[in-house]
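With one protein chain held back, the other chains of the complex are shown just where they sit.
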């Protein structure tokens, strides 16, 4: 169900393989289902199908979120349980570290297309049966089974000042770089490792998406002698717009909420606080600083950011798909 | 097709039932049940703590044979966050292991004052201050944690220095570092990735920089950030970095494992280490045998200062407010700090136990020196600071090494943070 597409005018709703056409050219109800039998239960059926999912999500995610928002207006420590209005939010936006964390969110959003394009391209090549595609499909997933703590630990060793990467650079005459100790570089390294560790998951989603791609279109393009970039641009991207949209959103969520393990192991938010993300900030305030209410306020801000960025993305992508 | 759907339905129901079945009829509350005490720590999973726990359990069982004790080892990375969640939901363990200093002081609302229960232990054990807030005791110390300066005697000999008389003044120390550099090693192994390096620096060298009066005032909470000696601590930190005394890439070197590994593998001659847990005499002994490992006092920077060992209570057990019977829980805490139990902890885990009556003469000269200095020791300077100020200090110290801030500016920010808290 694309957001904003509020009017599925036929039943069943229009399928839209190329979702650019969503909402237009309805297939006029091919043979309406029989009305007689169990009209009422038929009418209730969609609600019954949706009920378990909705109930669980509302009770166990949205309701606690509301409680957390409520909590963010109370104080910590001596002011525990007292209403403090917007104090926590004011403190947050005055805190340089939280501002750094928000700035890094901006950086992540900018890097997002790269993080989506990499698994997308690789999946395309695998789908086009590049030599060795079976092997790649298997091993590209390997990093995804390792927990971030392990991945971070290994890259710590590889990127250490006296580690193998600097040794290799040194052997070709390039000076050593403090990959994780230089505040201008460290964030990129962490993001790079995160992409490396998670692209296997997006790859699986892309490959599942290719299952829905009409191979006849691709064959036609090949017979016409279209170049690879053209095939990607004119056949694969429009055909997979829904998958791409999905990977965009999940990658963003992954970047904003599951880089904690890597941050913790690779940089601990440093050097000089340059690799803070809101998630890490929340963790530190909650655990190390014992400021749960302030952490709740930061959580609320993170939630709002994610909703806004996510919706904007979907909007942009839909527009792009329509224009393509 | 129909069959497949039916099978999956059966599977779901079956699994759901299995899930329910295994949980019902069991005591599912994590703590607070009558015949059982739950202890949270991050140690009990380690093989080296096994004998210690067994002795403590046996000791406790003598007094309370009908109470079972369950130790739950939590991963240290998540420890305080989990504890926070448990405190918030009011369902937590009965007995809780804490680090001394800020971590326990921030959470005393959830703890029972232990003064009346542990009075008998007050003489035998050291390190109470780290577990005390507003003159009430909230935990009994298990280990002492301090920040001695260790040095590699073999490297000293290689550099043509006398391994048995390390420098006592800062200028002599710098000269020695020059000799060590010529012998191909760094002066300090420094890991400042977490920003902990500066904490060790402050506490390890502080007694040679601050006057006795300044030191005591600092601990008492009257910190004079405008004092030139306080500024000198950070000045020397920066100078040591600029002069190349530290290993390269200190800001990306982890304190634990990495910086200690540099010291152990003789790539650096000194390290400001610990007394308990890790980064200490026992931990180094695989590479640096007792004869090769030295412990030195802080070199005197400010004339007239008397260097002393910086130490506090390391870890200790406290009792949660929601426990059924605080007396029973306090008895468990006492069992966990009995001389017998602590003896095994010292021997197996390699910690300086809080019980000062334990004989350590077998542990080698470094341990003997350490234990002899405990009497004249003072609380560590960094432990007196709030978690917030320590966090800031870590980041500023990285900026000092990276050259993006001046010493004056750093001290100014620290003063502001310290006075606000």
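By written order: A and B. Residues from 1 in each chain.
By our rule, a residue touches a chain if its C-beta (ideal position, glycine included) is under 8 Å from a C-beta of that chain, and two chains touch if they have at least 3 such contacts.
Note that contacts and distances are computed from a predicted model.
Colleague: Between "YeeE/YedE family protein", "Cytochrome ubiquinol oxidase subunit I", "Carbohydrate ABC transporter permease" or "4Fe-4S dicluster domain-containing protein", which matches the UniProt record of the unshown chain?
Modeller: Hidden chain, UniProt protein name: "Carbohydrate ABC transporter permease".
Colleague: If the hidden chain were put back, which of A:84, A:159, A:289 or A:302 would touch it?
Modeller: A:302
Colleague: Out of B:88, B:372, B:404 or B:419, which residue would touch the omitted chain in the full complex?
Modeller: Touches the omitted chain: B:88.
Colleague: If the hidden chain were put back, which residues of subunit B would touch it?
Modeller: Residues touching the hidden chain, for subunit B, are 1-2, 4-5, 8, 11-12, 15-16, 18-20, 22-23, 28-31, 38, 42-43, 45-47, 70-78, 82, 84-86, 88-91, 93, 256-257, 260-261, 264-265, 277-279, 283, 286-287.
Colleague: Residue-wise, where is subunit A in contact with the chain that is not depicted?
Modeller: Output for subunit A: 1, 3, 5-6, 8, 10-17, 19, 27, 29-31, 33-34, 37-38, 41-43, 45-47, 49-50, 52-54, 56-65, 67-68, 71, 122, 125, 128-132, 135-147, 149-151, 154, 157, 164, 196, 200-201, 204-205, 207-208, 210-215, 222-223, 225, 227-228, 231, 242-243, 245-246, 249-250, 253, 256-257, 260, 279, 282-283, 286, 292, 295-296, 299-300, 302-303, 306-307, 310.
One rule holds for everything that comes next: only the chains that are shown with their structure count from here on.
Colleague: Quick check on the complex: what are the subunit B residues that touch subunit A?
Modeller: So the residues of subunit B touching subunit A come out as 77-81, 84, 88, 106-107, 109, 193-195, 247-254, 258, 387-388, 391, 394-395, 398-399, 402, 404.
Colleague: Any idea which subunit A residues touch subunit B in the complex?
Modeller: 77, 80, 156, 159-162, 176, 178-183, 186, 264, 267-268, 270-273, 283-284, 286-290, 292
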